[in-house]
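For reference, the structure is listed below as structure tokens.
As you look at this complex, bear in mind that one protein chain is not there, while each of the others sits in place.
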Amino acid sequence: MSADFLYTLEVILNGLMAGVMYSLVALGFVLIFKASGIFNYAQGVMALFAAMTLVGLQSGQIPFAHLINAIFGTDLHHFGWQMPALLAIILTVGVMVLFAIIVEKYILHHLVNQEPIILFMATIGLAYFMEGFGDIMWGSEIKTMDVGIPSGGSFWLEEVTMTWAAEGERYWGMYIDKLDVVATLVALVLVISLTLFSQYTKTGRALRAVADDHQAALSVGISLRTIWVIVWSIAGFVALVAGIMWGSKSGVQFSLSLIALKALPVLMLGGFTSIPGAIIGGLIIGVGEKLFEFAIGSVYLGGATENWFAYVLALVFLVFRPQGLFGEKIIERV
Amino acid sequence: MSTQNNGQNDKKVMLDLKNISLSFGGVKAITDISFNIYEGEVRAIIGPNGAGKSSMLNVINGFYHPQEGEIWFNGEQRKGMKPYEIAYQGIARTFQNIALFKGMSVLDNLMTGRFTHMNKNLFYQAMWKGPAEQEEIANREFVEHIIDFLEIQSIRKTPVGRLPYGLQKRVELGRALAAQPKLLLLDEPMAGMNVEEKEDMCRFILDVNDTFGTTIALIEHDMGVVMDISDRVVVLDYGRKIGDGEPNEVRNDQTVIDAYLGVSH
Amino acid sequence: MAANEITQPYPGPGLDTLPKILLHNVRMYPNRDAMREKEFGIWQSWTWTEVADEIERFALGLQARGLKAGDKVLIIGANRPRMYWTIVAAQAVGAIPVPTYKDSVAEEMQYVIEHSEARFVIAEDQEQVDKVLEVKDRCPAVEQIIFDDPRGMKGYDDSFVVDFEAVQAEGADIRAKQPDLFKQMTEQSKGDDISIILYTSGTTGKPKGVVLTFDNVIITSNQVALLDKLTENDEILCYLPIAWVGDHFFVVQAFCAGFCINCPESEETVAADMREIGPTYYFAPPRVFEGLLTNVQIRMEDAAPFKRRMYAYFMDVAKKVGIRKLENQSVGFMDSVKYALGNFLVYGPLKDALGLGRIKLAYTAGEAIGGEIFDFYRSLGINIKQLYGQTESSVFITVQPDGEVYPETVGKPSPGVEVKINDDGEVMYRSPGTFHSYYKNDKATEETKTPDGWVYTGDAGFFMSNGHLRIIDRAKDVGKFNFGKMFAPKHIENKLKFFPHIQEAVTFGDGRDACMAFINIDLGAVGNWAERNNVAYASYQELAAHPEVYNMVKESVEQVNESLLGDELLSHSQISRFLILHKELDADDGELTRTKKVRRKIINERYKPLIEALYNGDDQCFIETEVAFEDGRVAKISGDIKLVDVKTFATDANVAA
Partner (left out) sequence: MFYRESGDFKKTYQEDGQTFPIRFDRWRYWVILAIAFLVFPFFMNDYFANAVMIPFLVWAIAALGLNILTGYCGQLSLGTGGFMAVGAYATYKIMTAFPGMDMFSVIILSGFVTAGVGVLFGLPSLRIKGFYLAVATLAAQFFLIWLFNKVPWFYNNSASGQINAPERDIFGIVITGPHATPLATYLFCLIVAVALAWVARNLTRGRLGRSWMAIRDMDIAAEIIGVNPLKAKLSAFAVSSFFVGVAGSLLFSVYLGAAEVTDTFGINVSFMVLFMIIIGGLGSIFGSFVGAAFMVLMPVLLKNILVGGLGWPTDLAAHLEYIIVGGLIIIFLIVEPHGLAQMARVLKEKLRLWPFPH
């Protein structure tokens, strides 16, 4: 095997891993969009907030310490305990459920029957709010996340692959982050369990009913409000998972919320309403942007093309297929 | 009721549909239908639900492009035109489910109906004073006559979203009329109206036909109304034509009676 | 009473007919607006020059089509410029215009057409043309119908039914050949020629055609215009039927003073149009002012508590000082400040919203107006005055001079008018406006007008010590209780009608031992009340029978009784029992006249069982009546009606019922 081929393979593999991460965020979008028709721009910030909460709980940070100090002139920062990762995760899930309830009660409930664009903008407002709120609650400094997921390159893989290269070529082995592998596995588990959940549980079927027809769902006797809380809770959970993965990889900081922006082209590609679409779209984008950067971007365009490639790819794709990969065909009724 | 009754042979064919077939992904909506519309007449298209009436209107105004058949309008065969190009040819319509511009006032809705009659370019419009304003005023005058005609003076500046259903229907008719169409397509103009509103609407339709000489093709469910106001009726069933003629002929046609009139509604 | 001097009978020397005044105005105010009509969304305007041009072409066209001096021209339509032009155009030819009520049904119209022997009919639109065509066979004199609005008129017989504009076009052709013809035509008539015939609706019998000369209307109008200092800068809104003398009087005044006549877009838009125009001079019968006030009260009841309190506070201020301010009497400094504040916060916006923001002068007449209503408007700073008049007098008999405005009187004789009370207590007058005759009805003319020119008004009244005339009631309505005291029904009814929830009232007492009343509730006001109090109702009948509504009305009746106590002439007329009718009294059912006056005779006949039940002391009574719908269908309404006793207040003279 030539080294170029191996490099390409490595890029593709890395792209797939990155794509899984995108899919993870996109999944949150799709869940909410399917059930409530809301395009939840705050999904990224939810991931950030979940990650911050997790880190904060784990390290025993005092919430709002900064604000309290500013007002009362005190000097608080930590409770002084360390919480086990699992407990912190469970507590964070609780926080995300609480968050879902609050969102439903104070925002969505008042915006029933509004146009989708209004709801979308409300989620942008929510994103801003959460961003400021998270920073005030937990502080805006960069935090490191450690919940025990292995990270760093796999030496084993590097050594194995080094031998694949053809004679005489310099090849140092394939670099694949262990974290990415874990993330891929987690994402797979998440997708499978979500699919099972929506296929085989009553609540799951209710969710699908809502997605198809709000009226019909109501007539079956399902409270729309409950469903929204559930959906937002699940989205919150997905956000937490994404937050853990991204946070472990590159630290918990503001830029984490920008993964939402990465997930958008994934959605365009995969369609707003399709779970498989979100996953496949994520993989396509992940691989596509890595390959493009590897083969063209860094060579001819001065690099950093990942910033926009996904969008342009999605845009070009959409012009030919406006409903996305798996989206339902839009039939114009007259 | 148009009283003039010169022999049918003298009448000029305005719209001629020849062997139209339309299908959606293999499902046939219209099968081999031919009929024509004379200039100046009121032509009704009737038939049970799902007979392909609305599809027929959508073919006429260019929303659907039939896979087979020819459409001739004013002596010219139509080829692959977009709906907005057809609007420029002089065909206007209303919709079964009101399709007004909800964010605009009645006046603005009607003014939008004048779109094809206005042409001042972007620069003039940006300047407003001068040609653009003059054009606006000339068209406003026209629209005001429609408003007067439809007796909707008191709601002129009301946003259409706030109007009751019957009035919205009237405004939609007004918007179509504002385009000064040669051919006016009405998709169930009286659906959901009470007796009084229906009477009003009938009067307006006949007055339009009478005063402006507009040719009208309409879909309507109320058989009494159809028989009263139309000059000729075409009957569709399951996407096929099963009857065509003056109301009396159609009323007494056994096929039609079996397919449609016999069915209680 | 001695007649005040007539200083200037005509607006200018020799201007003794409307066509002459028209041409005069063209010289005086060529580019001022003479008429406006809201049509096609804006106020279409005609200057005096343009109006004269329109009238000239139409007059010449009419003449060309065979209209001759002395012919009658029937005019039927709403307040539209062309209807008014027709009046003057016909007069220019020497013909006599006969305006009629546009909402009259075909049979009513047939009578007028037949009686007036009109050769030409000018109709507003298809609806009116159809009505005329319906009765055409019975009116052989009619030769042509000219229509204003061409809509739907395509299929009609062109030789008989003609477009207004077509006639004008013919007139234009003639003018091209004979440019001075119109002017010459206008020279033909003089002040004592007949100018117009106005059919009075009449509370009884067939309508009578009141023949008025140019002098009648012009001298009267001009006197009042001078008295009220009307100028070419004034604005009026003509929304009352053109067949009514008041409206015609307006038109003549507009000609005399040169001001602008504004016509509303349609009946539904009168209020909005009024707000836009903001007339400076306004005339409305009391029911219009009443309706406005009721509307104000209903709308204020829906306001937030803060606004309601503010409104109440400033209305109190207005009550205290408003009228004094209007009459230029001295007011305390603090009161002045409060009034100014109130003017900014309440009166100004209120007047503006009602379209009364620019009013210099408003008149009301036709019926007595409730003192409270009257004071309400005056306290807001609107100079509303009462006048007393009738068609036969070309409107003005008495008028309230500035500074001497009392709600209960109708003022002093207007310039040139002599007024006296005859031995039966009936008001009589003699004036330049005294009508020429009743058309083709010499008997009635003789009965009404004495050889020396005095006219019986048919109203009972007396002069008060300050020289003001006070009208009590229609002379024939004024009756006597069995115990010999006077019974003046309308006076009591007006008091009742002041309450916003009472739309109409009919009282009985003539030849009886006590006063009883029928009440019609105001569906708007009571409906609003019901909505706010969660009272469900499906119909007028159901709402009218609601016990709470009865209580509300009962309170009002008791208040009226209390107020009657203070008036020695009427203190014994207190209402002892009443009922609320199950249907609204309606002109279509013949219970009211077209001008909404009560037809007592018909009501007496139709509701006899109810009246008897009132006097028998029954608690309940069954009644069935017919109602006619607009489209001519007839239905029956029936139901049990509850009869209620009311507290009366004892006086020395009062006989306990």
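Just so it is clear, A, B and C label the chains in written order, and each chain counts residues from 1 on its own.
Everything that follows uses one rule, which is that a contact is a pair of C-beta atoms (placed from the backbone, for glycine too) under 8 Å apart; a residue touches a chain by one contact, two chains touch by 3 or more.
This is a predicted model, so every value here is computed, not measured.
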Visible chains in contact with the missing one: A, B, C
Listed residues C:Leu227, C:Met300 or C:Leu565, member touching the removed chain: C:Met300
Residue, one of B:Ala179, B:Val226, B:Ile242 or B:Ala259, that touches the chain absent here: B:Ala179
Identified contact with the non-displayed chain, of A:Leu98, A:Val299 or A:Val312: A:Val312
Chain not shown: contacting residue from A:Leu9, A:Leu76, A:Leu91 or A:Ile107: A:Ile107
Hidden partner chain, residues of chain B it touches: 61, 63, 82-84, 87-88, 92-93, 95, 99-104, 108, 111-116, 118, 120, 122, 125-128, 132-133, 135-137, 140-141, 175, 179
For chain C, residues in touch with the removed chain: 36, 41-45, 235, 275-278, 296, 299-300, 302-304, 307, 310-311, 344-346, 348-353, 355-358
In chain A, positions touching the absent partner: 39, 66-67, 70, 107, 110-111, 114, 116-118, 120-122, 124-133, 135-136, 140, 261, 264-265, 267-268, 272, 301-305, 307-308, 311-312, 314-315, 318-320, 322, 324, 332, 334
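Keep this in mind: only the chains that are shown with their structure count from here on.
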Whole-Å gap separating chain A and chain B, where each centre is the average of the chain's CA atoms: 51
Whole-Å gap separating chain A and chain C, where each centre is the average of the chain's CA atoms: 77
Separation of chain B from chain C, taking each centre as the mean of its C-alpha atoms, in whole Å: 46
Chain A residues counted as touching two or more neighbouring chains: none
Contacts with two or more other chains, residues of chain B listed in rising order: none
Residue ranges of chain C touching chain B (in the complex, touch as defined): 39-41, 151-152, 154-155, 265-266, 268-269, 272
Chain C partner contacts - residues on chain B that touch it in the complex: 3, 107, 140-141, 144-145, 147-149, 153-154, 156, 207, 210-211
